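Provided herewith is a single structure, encoded as structure tokens, for subsequent inquiry.
A protein chain is absent from this complex, but the other protein chains hold their places.
The first chain written gets the first letter, and so on, giving A, B and C; residue counts start at 1 in each chain.
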Amino acid sequence: MATHKLVNTTWHNVLGTVPPALTIASGDVVITETLDARGFDKNGARPAHGPNPMNGPVFVTGAEPGDALRVDILRMDPIRPTGWTISSLAANVVDPEAARGLPARDTVTWRIDLESRTVMLQEPPSELQSFVLPVEPMIGCFGVAPSLGQAFSTATSAENGGNMDYRGFRPGATVWFPVSVDGALFFAGDCHAAQGDGEIVGTGIETCFEIELRLTVEKNRRLVWPRGENENHIFSVGNARPLDQALQHATTDMLNWLTSDYGLSAEAASHLMGQVVRYHVGNVFDPAYTMVCLIEKRWLPKPASVG
Amino acid sequence: MATHKLVNTTWHNVLGTVPPALTIASGDVVITETLDARGFDKNGARPAHGPNPMNGPVFVTGAEPGDALRVDILRMDPIRPTGWTISSLAANVVDPEAARGLPARDTVTWRIDLESRTVMLQEPPSELQSFVLPVEPMIGCFGVAPSLGQAFSTATSAENGGNMDYRGFRPGATVWFPVSVDGALFFAGDCHAAQGDGEIVGTGIETCFEIELRLTVEKNRRLVWPRGENENHIFSVGNARPLDQALQHATTDMLNWLTSDYGLSAEAASHLMGQVVRYHVGNVFDPAYTMVCLIEKRWLPKPASVG
Amino acid sequence: MATHKLVNTTWHNVLGTVPPALTIASGDVVITETLDARGFDKNGARPAHGPNPMNGPVFVTGAEPGDALRVDILRMDPIRPTGWTISSLAANVVDPEAARGLPARDTVTWRIDLESRTVMLQEPPSELQSFVLPVEPMIGCFGVAPSLGQAFSTATSAENGGNMDYRGFRPGATVWFPVSVDGALFFAGDCHAAQGDGEIVGTGIETCFEIELRLTVEKNRRLVWPRGENENHIFSVGNARPLDQALQHATTDMLNWLTSDYGLSAEAASHLMGQVVRYHVGNVFDPAYTMVCLIEKRWLPKPASVG
Partner (left out) sequence: MATHKLVNTTWHNVLGTVPPALTIASGDVVITETLDARGFDKNGARPAHGPNPMNGPVFVTGAEPGDALRVDILRMDPIRPTGWTISSLAANVVDPEAARGLPARDTVTWRIDLESRTVMLQEPPSELQSFVLPVEPMIGCFGVAPSLGQAFSTATSAENGGNMDYRGFRPGATVWFPVSVDGALFFAGDCHAAQGDGEIVGTGIETCFEIELRLTVEKNRRLVWPRGENENHIFSVGNARPLDQALQHATTDMLNWLTSDYGLSAEAASHLMGQVVRYHVGNVFDPAYTMVCLIEKRWLPKPASVG
């Protein structure tokens, strides 16, 4: 299981079937430095442009349509002492008439202390002088090439992943994407130093990271939507608008997961989900919203079969 | 500050302007035994019918339109050794075509151990033999009379509260409702022994509780939506369909709260909310869905003034 | 079949169970003068206030829960030479970020020529000097008392009708409402001299009318939603947010209508609806939106039975 350094010279604003930047074996580790959402690198140069330029794609040998690509997020280190956000709530997250009174959508700089892993506004207003956040790294946009020759903007997300902007895509988490093309063609970028639920200003704290990921092919998983796992939970991810539909996708996928892999009848799965399910809001800003359906592992029966 | 026992002889299926069952002073405590969602009591008698028959209303002296009614949930003790749920996910929480394959919506009984405060299916399927949940009490439906002579079914919710089915309405939480009529006219009932996010089978574990609440008038708070507080968070509540609109209501209300009570500019509030906000899904089953917008107290500036 | 003059001295801002202003027999005709949406009468006096003060309710002898109240809109004559609208599109009908740039929501006066039945802005901007509309009268808000002691604001609508703001509620149309209380308790008001689809500025041309309606009880029709008929179409009406859900209600009701009254199997109804259905947008401004599902009568099989 080799470790590869992925260094892009061009970047991608779609997740689609484009020539791979790197080919690896299943189980290999990839280390790469991501650009920020507008294409600036850790030195302030701008080798690419927005939305969300992607590193990759990585061709993983042996991946075929119907398989899953398992992505273990091993490490995320911030590599630039500044990040940026937008200075106003997005108009679509407030009551429509309230949108008239929102502040301007300006770009604001944050100072990131790479040692202490904290982040604060570079020029905080007086009310926020003591507003210092821990760096909580997450991947805003990652996924694989979609089916049928489709290619989706990195501004949005779909069955193949993409710009989901979910806090839970952080070191320690594992994510599975449904493979639709040979080699899977994995992309990643748009990492955030912090972000609230919903990405309701339209950004997290946008900056550059060195990320380390293990990519593994799991044969014939027949996934429809991204799924994930962390220390305590398994989770399924739905991407769509409105939020209601994202929730329907995630809930349906969890139901299918519990019945196919954990041996539950649909009625037993209903009992379980009804009383212990949790929902997390990924983003409510992008063209497709993201809703995550989680079950704590302690409630799960032993899997009947996985993979 | 007296303690009152509220004993209803008739129950209400609307939150509206009806004659009070009890009149108390601001700051008094009310203890009452609630019926389950279909009107059965702790002995299995059925003095009322669904949806969600309410105890009350309680007239709180001094409450006037424009005030807030503060409700401290002091205690909730389960008083019946059985509860019930529905045996299938609701059709509206799964992908529409998936609804065709859902199990039947039957009523299923759960056994509640009142000593150990645990709950399990009375006749669990083999996969769920070891599925034992802690009792985590919550109030499904409570609130005050709405404005303008309106009266809303206890199946739904609105600015005045109602059937929000949010897990966070539990002992230790405080909730404020916007008062629209003299005396506030407070109602409560429909308590659950447990419930997942979203109430996605259409019920929590429906049973009877003895609940103890303190009701306090806070003058001239000018609330629009319910707000709350627990050990770690403040939160605002939006009730509407689709979930997107519920989220807009809750987010707008949090923005207004931070700017009016915590001295933040709209831009500062955007910075704070954008990076630390959390969302909880109340219910996604009732005619109006419920979305809760939370901020951890550790991020809040010292309040400039609280009503 | 008598004709009654309905003259209110108080008006209602809810559709609910309140004392009747008039009692009539089934089949009788009611003539009444409506106030405008803010409670002004034809002389500019303001005996009531908004939202949408209602004349009525009319108790129709013999109407019981489960029946339908048939309302034939016989005549609508404008009786005030002025109307008003709001000067901007509503924020919720444009893209959220576009809401920031909308004009102010001021009240603007229109001149109504009661003879020629035309209407134009009192002080038209230069671009609209020749913008003269025919008066096309419609009832914005009407319906019956809802079930279970509920009372709904006249700002919104539900199964019982209410503020649907649909252009198709005009002279020549017939509407059926599901009766939930003895006597039906029929309300009407909020008439418009003209209105585009969707009521997208939040008003039609708001003015006063003399309206003439025949109210007839049809026994045991078991309606869920309002239904209607005009010269060429039958139609069902769904009221909810989002618009998708309003469409689901109207479509489901049309399916039920065709299968129960016209002898079609669900498959045959699918064939018919799939190829000939039409949708009209009522309002997309009020808390509940209104979608209308229409079938041209020429496509209908002879009714097997009509209630």
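As a working rule, contacts are C-beta pairs under 8 Å (C-beta built on N, C-alpha and C of every residue); 3 or more make two chains touch, one makes a residue touch a chain.
These numbers come from a predicted model, not from an experiment.
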Listed residues A:V14, A:V30 or A:V237, member touching the removed chain: A:V14
Contact with the hidden chain (one of C:S87, C:T118, C:T174 or C:S260): C:S87
Where the missing chain touches chain B, by residue: 90-92, 96-97, 99-100, 102, 242
Sites on chain A contacted by the missing partner chain, in the whole complex: 12-14, 16, 18, 148-153, 240-242, 244-245
Residue ranges of chain C at the interface with the undisplayed chain: 85-89, 92-96, 98, 101-103, 108, 121, 125, 127-128, 131, 133, 194-201, 203-205, 241-244, 247-249, 251-252, 255, 262-281, 284, 289, 299, 301
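The definition used in the following text is that only the chains that are shown with their structure count from here on.
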Numbering shared by both copies at the chain C-chain A contact, with half separating same from different: same
CA centroid of chain A to CA centroid of chain C, Å: 47
Sequence positions of chain C contacting 2 or more other chains: 242
